[in-house]
Structure formats: structure tokens, C-alpha cells
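So the structure is just underneath, and the comments pick up after that.
Excluded from the complex is one protein chain; the other protein chains are retained at their positions.
Up next, chain A:
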Amino acid sequence: MTGEMEVKNNQVRSMHPQKFAMWLFLVSVVMIFISLSSAYIVKKSVGNWVYIDFPSLFQYTTVVIVLSSISMHFAYISAKRNNIKNIRIGLGITAMLAIAFIVGQFNAWGQLVENGHHFVGNPAGSFVYIFTGLHVVHLAGAIIFLFIVLVKAFKYKVHSKSMVRMEMCTTFWHFLGGLWLYLYLFLIFNN
């Protein structure tokens, strides 16, 4: 959606304001995780650090979140092509995968505890909980957003002429998928 358009009687340049605001929101989320990542690196360099046994479940949840991004994109393309039925299917699958991801992350915490890394203890372990927990909190927000779009889809309000919400939701979703990949790789490589 580029070029000039009308929103609330204002002449708008370049981008839809809500989508633009969405990107700014993502910037602030990025800043949270950048600051925590650098805190992690700084803390690690100070010493008194332990090696983390990562839960095997993280590998499966990583696959799940990548799949959810694919199904989200399927819903997005369906919306562009006005295929109302496939929008609902795509969004429904995405929601289920997201919930599976959260359940998986929760069980991964259980595995972490079994491996001897508690939330309270050496910061090396605590950071893993913080990263995964904050990511899930943002994902929960995205799921609420997803359900709003899903309800709109059932009311026939998501289609090629009404894509703003759908586009924002897709952006947020891919962002959170990418964020998880980043966090996982960051934690593995800095272990």
C-alpha cells in the first residue's frame, strides 16, 4: 500500500499510519531484546557463568513456529486472492500451531529444571527463562491479534480490499518467528 491515500480525512503519504505505527512498535520490541542480549553478553564476560543444557524440545518448537509462519503466509495470500475459506483455514492452523508452540515452550521449561537450570540461580539459566518468557508474552499478544483477524474473517471483513489488519498481523507474526530463531541461535552460539 504505497502512494497517497485518504485516512480519516487526512492526506497520507507513503504508508498507512497504523502499519507504520506497527513497525515502530516492533522497533521498541527489538530494543528490549537487543538490550537483554547485550546484558547477556556483558554478564557472561564478567565471569561466574555456567554451561546450559538446552532442552531438546526447543528443536521441535522451532519447527512448529516456522510452520506457523508458513500457514500465516498462506492465509495472507488467500486474503489477497479473496479466497475467504482458505483465510479461515490458514488462520485456524496458525492459531493451533501457536498454542502448540507455547505448550512446547512451557514443557521445555520443565526440561530445563530437570537439567538443573532453575529460574532462581545462576543468571546464565535465568536469562533463558527471561528470553523465552518475554517471547511468549509477545506471542500471546499476537495470538489475541490473530483471533481478532479471524473473527473479522468470519464476518467477511478480510479480503483484497481490506488488508490492513491482515498485513499487520502477518508482519507481527513473521517478526516473532524470526525473533525466536534469533534468540535460539543467540543462546546456542553464546553458550
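We adopt the following convention: a contact is a pair of C-beta atoms (placed from the backbone, for glycine too) under 8 Å apart; a residue touches a chain by one contact, two chains touch by 3 or more; residues count from 1.
We take it that contacts and distances are computed from a predicted model.
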One chain isn't displayed here; going by UniProt, is it "ABC transporter permease", "Sulfate adenylyltransferase subunit 2", "Cytochrome c oxidase subunit 1" or "ATP-binding cassette domain-containing protein"? "Cytochrome c oxidase subunit 1"
Which residue among A:S126, A:T171 or A:N190 touches the omitted chain? A:S126
Chain A positions in touch with the non-displayed chain are 4, 6, 8-15, 17-18, 20-21, 24-25, 27-29, 31-32, 35-36, 38-39, 42-43, 46, 48-49, 119-124, 126, 130, 134
